[in-house]
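My questions will all concern the structure given below.
What you see is the complex with one protein chain gone and the rest in place.
Chain IDs A and B follow the sequence of writing; residue 1 opens each chain.
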Amino acid sequence: MFTQVLQRLCRSIDFVVMLAGYFASFLMPFLAAIVAYEVFSRYFLNHPTIWAFDLSLFLFGYIAALGGAYAQQKKAHINVDILYLKVSPHTRRVFNLFSYSLAIFFLVLVVKLGFEKYEEAIEFDYRTQSEWAPPMFHFWIMMCVASVLFIAQFSRDMVAEIYHLVTGNPLIAPENDDNDEY
Amino acid sequence: ADVSAAEHNWRFGNLYGRGTAFGEIYEDLAKNIETMSDGRIAVQVLYSGEGVGTSGLLGATKSGLITMGAPFQSMHAGELPAGIVEIGLPGGTDDPDELYSLFHEKGWDKVLEKAYGSQGLVWLEPYIQPPVYVLTKEPINSVADFEGLKIRAPGAYGKFLRNLGASPVSLAWSEIYTSLATGVIDGSIGSNMIDHRDGNHVEVAKYMYKLPLAGAQVLPIVVNRSAWKKLPEDLQKVVREATVIHAKEQLEKSRQWESEAVAEMEAKGLQWSPEPSEADKAAWAEAGAGLWDEYSAQDKYSKQLIDILKQQ
C-alpha cells in the first residue's frame, strides 16, 4: 500500500518533469527560426527586427532552465565518476543522497531568490534594456517553476534511493531504455 | 585595504577592467573614502566581471551584494527608466556648468534621489563622461546617408538613429568588431571615444561622425540604502565629499583621455565625416527632440526630469 503510494508519486513527478522537458525541446526549432529570421530580415529585407534579440534570449533561458529536471530524470547531468563507478551500488545510493541534498539546497535558494526577483519585477515593472523592452517577470516565474520541478525530481530520486536502501528492492523496476536517446 | 580593522567593509563595483584608465579613477575614489574616513571604511574595488556582470550592477547594489556601484544607466533602461533621461538624451548639452546647474540648482538631484530611493538606493554626486559618437564604415556626407544604415545602437540611441532613417541593430559588445569587419553592421556607437579605441573599431570602420548622439553623459554613484544608514553622519559626509572629488577627477581625466583616444585612433587611420551642414544639424536636433515626449510618457520620474528640462 505504502509502496504503491510512493510509486504513484514518483510516476506523477516523472510525468510532469517529462512534459516540461518535452516543452523545452519543442522551443528549440523556434529559437533557431527566430535567429535565422533576424538574419534574413536584416540582410535581405534590410530591416532588422527589434524583438528577435530579446525573444531568442528568452527562449534560450526557457530551454536551458526547464530542461534541467528532465536531464536529471535521464541521469544526463555530468559528474566526476572516478570513485563513484568503483564503489558498490549500495554505497553509490548513499553518495547520491548527499549529492542530491546539496543540489536541492542550491535549488531551494534559486526558488526563494527567483520569487523575490519576480515580486520586484512586478513592483517596478522591470523590462529588458532594449528598444522593444519586453517585461522580465515571466522569466523569474519560469526560473522558479524550473527549479521546483528540478527539486521534485531530486526528491523523487532520493525517495527511490532511500526505499531501495531500506527494503533492498528498487521502488520502480528500471526500464530498459537506451540512455543515448532521450 | 585591511578588511579586518575597518568598521565598515564596502565592496564597490564598476564596469571597467582592472588596470584600465577609468578603473584607476574608481580605485582613487575607493582610496579617498578609506583615507578620508581614517580607515573606518574599507573599500574593496571590483572590476568588470569580478563577481557581478555588467548588467547586474544596479541589482547587486540594491540587494547589498555590493555596497556601492558605478552603473551605466543604459544597461538598466528596463529597471530604472529615469536613468536614461539622467545620462542625457540625444541632443542634450555638453556644457559642464549647465549640467551642474541642472543637477544641483534646477532640481534634477531631488527627482533622482527619489527615483533611485524608490528602489532602495542612495544617489550620490554624479559625474560627467565624454559624449557618444557613431562610427561608420562609409563616410556620412549628409544626414540622408543614415537612411538604411544598420547601426549597432541600443535603447534611446537606437530610437534616435531610427528617427534619422537608420536601422538600429542589437548585438553583444564583443560582436561589434567582427560584425563591422564582415559588414553585418555598417556602423556602431560606443559608450565614448575611449570605448571605440579600446575595441579597436577603427581597424574595421574608419569614419566618425562629427555630431555626438548625446552631448555629455552623466553617470551616478549609488549606494545600498541599508549600508548607507549604518554609517554615522560624519562618515556619510566623508563618502559624499569623496564622490565630489571623484566627479572632478572624472571631468579632468576623461577630457584628456578622450583627446588621447582620438589622437591614437587618428594615427591608426580614423577619419572624420565631412562637416555637417546647418540642415543636418537641424535634422539631428529634431530627431532628438522627438524622444522627449516618448520618454516622458513612460515613467513618472522621467516625466519630472523632462518637465524641468522643458522649463529651461
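As a working rule, contacts are C-beta pairs under 8 Å (C-beta built on N, C-alpha and C of every residue); 3 or more make two chains touch, one makes a residue touch a chain.
Convention: contacts and distances are computed from a predicted model.
Undergrad: Mind telling me which option in "Solute-binding protein family 5 domain-containing protein", "Phosphonate C-P lyase system protein PhnH", "Acetyl-coenzyme A carboxylase carboxyl transferase subunit beta" or "TRAP transporter large permease protein" is what UniProt lists for the chain we can't see?
TA: Hidden chain, UniProt protein name: "TRAP transporter large permease protein".
Undergrad: Residue by residue, what part of chain B touches the chain that was omitted?
TA: Residues of chain B in touch with the missing chain: 11, 17-20, 44, 46-53, 55-56, 59-60, 63-66, 171-175, 177-179, 181-184, 197-200, 203-204.
Undergrad: Tell me where the left-out chain touches chain A, residue by residue.
TA: Interface residues of chain A facing the absent chain: 21-22, 24-29, 31-33, 35-36, 38-39, 43, 53, 56-57, 60-61, 63-68, 70-72, 74, 76-85, 92, 95-96, 98-99, 102-103, 105-107, 109-110, 112-114, 116-117, 139-140, 143, 179-182.
In the analysis below, only the chains that are shown with their structure count from here on.
Undergrad: Hey, how far is the Cα centre of chain A from the one of chain B, in Å?
TA: About 37 Å, centre to centre.
Undergrad: Flag every residue of chain A that touches chain B in the complex, lowest number first.
TA: Of all residues in chain A, those touching chain B are 42, 46-48, 50, 52-54, 124, 126-131, 133, 136.
Undergrad: Quick check on the complex: what are the chain B residues that touch chain A?
TA: Chain B residues touching chain A: 55, 74-80, 118-119, 148, 150, 154-155, 158-159, 167-170, 184.
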